[in-house]
Structure formats: structure tokens, C-alpha cells
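One structure coming up, written as C-alpha cells, with questions to follow.
Showing subunit A:
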Amino acid sequence: MMSLTRTNLAAVVKKQYVFKLKSCSNLLISLIALQLIAILFTMGGMVDSMSIGSSYMSVTIRFYSGDGVFTFSLIWALATAFILTMPGYRNIDFTFVGNRLSSNLANFGFLLTASITGGISATLGSLMIRNIVYFSGGSENILGTNFFMGPGELLTAMAAAALYLLLLSAVGYFSGTLVQWNRILVLLLPALVVGTLIFEAGNYNRRIIWRAVDFFIQESSLALFALKVTATVLLLWTGAILLTNKTEARA
Partner candidate 1 sequence: MIFTNDELKPIYLQIAEWLETEILSGNIAADEKIYSQYQLAAMFNINPATAAKGLNILADEKMLYKKRGLGMFVTPDAAEIIRTKRRERNLKRWVEELVKEANRLNISDSELNDMIKAARNRSKEEQR
Partner candidate 2 sequence: MNVIECKGLTKQYGRIDALKDLSFSIRENTITGLVGPNGAGKTTLLKIIAGYLKETAGVVKVFSGHPFNNLETSANLVFIDDNMAMPATMNIEEILNAAGSFYAYWNRELANRLFDYFSLNPRQLYKDLSKGQKSTFNMIIGLSARCALTIFDEPTTGMDASVRKDFYRALLQDYLQHPRTVIFSSHLLNEIEDILEEVLLLAEGRKRLHLPVSELKEYAVGLRGKEEKVNRFTRSAEILRRERFGRDSIYVVTRYNFNKTTLQKAREAGLEVLPVSTADLCVYLTARNKGGIDDVFNQD
């Protein structure tokens, strides 16, 4: 008789996480590729510039920003998390050993890893833009707020970027789970968001979505910001776990 193996959740999640890092390596590569493209766009003049001139002299001011790299990364986090909940990726979690909870936890592990990697590389990317500007444009011509970063600031920037990515990935994951839970939400969810935005455009005192955004971006303390993000992410993850726990796999 073949004896049964005992197993525990942590062991399975670990195996699934390692497998996911390999099987979803294409997603991580796409993040780095996206960030490099963003840097190229930024340097190539996808930035505002303005020229003031007279017959005697002309001044051209270029605005460079690391925002492009960061924005691209945010979109990536949202989309990737959404994709992970779709059957194409989700079913792979049920090819070998696993259940719904282990599949979700392994996905969270992957998104956490991606957010930290993405946060670091996005910050380094914006640092790279500064370097290129500094060395190509000449240091004497730079008018910048916070152009020079100390190591402490750099770490803060990385942490903040990682937290934003994590937040967006949690939003993407939760919406993806909702859509998989009930397909009608594919239409309802975007309609609801756009509808609210349009409705609220005229009602300044009832701007729920903008207030929600402000709740995060207006926070000046990194510790409080981290707390807000962590709480929100945990809430969204729990929601996703509860939604998937009764759904059928490989159906």
C-alpha cells in the first residue's frame, strides 16, 4: 500500500511560489522591458518643453521626469495582477498540487516580489534619467527640486514606489477575481468606475474616487502611508480569497 503524504499549506505555497517565479518569468521580463521603454520615451522628448525667445537670445526649458517609468510600472502591476486571475494562468496552479488558498497565496507572493523589484527598478530608472540629464545637459543648467538624492531619500522613494505597485496589483487582482467570479462584471465594473467619474465630475463635494486617491497620495508620512497601503492590500486579498474559495477550478 502506498502511504498517504501529509502536507501543509506553507509547504505547498512555497512550491507553488517557486514554480510561479519560473513560469511567470515572462511577466517580470515585460516589467523591465516596459521601464526601459519608458526611459527611452522620456529621453526622446516625450516631455514638455518650452522656449522663450527674442532676437537677442533664446532659452529652451526642458522638463524631465521619472513619472513615465513609474506610470508604466503602475499600469503593469494592475494588468499583470488581473491576468494572473484569468484561467490561462490560474489553471496552471491546479495542474499539480494545490488548492484555491495556496494558489492565491502564491500569487500574492509573486506580486509582492514583482512590486519590490519593480519599485527598486523604477526608482533606479528615474535616477538613470537624472544621470543622463546631468552628464549630457551639464550640471550648471539644471533647475530642479530634489534633483540630488541622498541614500535615505532613495530608499524612501523605492519603498513608496513598491507600495504603490503593491496597491495597484491588489486592486487589479481583486477586480480580476470579481470578474472571474461573475463574468457580467467584465462590463459592469468599468461602467461603474467611468459612470462614477462622470457623475462626480460635476459634484465637487461627492468625489468618492478622488477622495480615495487622495487618501493615499496626500499622505506625507511614509510609515502612515505604508500602514494605509498594507491595510487596503490585506482587505483586497482577503476579499479575493473569500471570492475564490467556493469557485470551481478547471471547469
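Remarks
Just so we're on the same page, contacts are C-beta pairs under 8 Å (C-beta built on N, C-alpha and C of every residue); 3 or more make two chains touch, one makes a residue touch a chain; residues count from 1.
Criterion applied: all candidates are chains of the complex that A comes from, given by their letters.
In this text, all values refer to a predicted model and were calculated from it rather than measured experimentally.
Looking at 1 or 2, the chain of this complex that touches subunit A is the one numbered 2. Only residues 1-9, 12, 15, 18-19, 22-26, 87-88, 91-92, 94-102, 245-246, 248-251 of subunit A touch candidate 2 when the two sit together in their complex.
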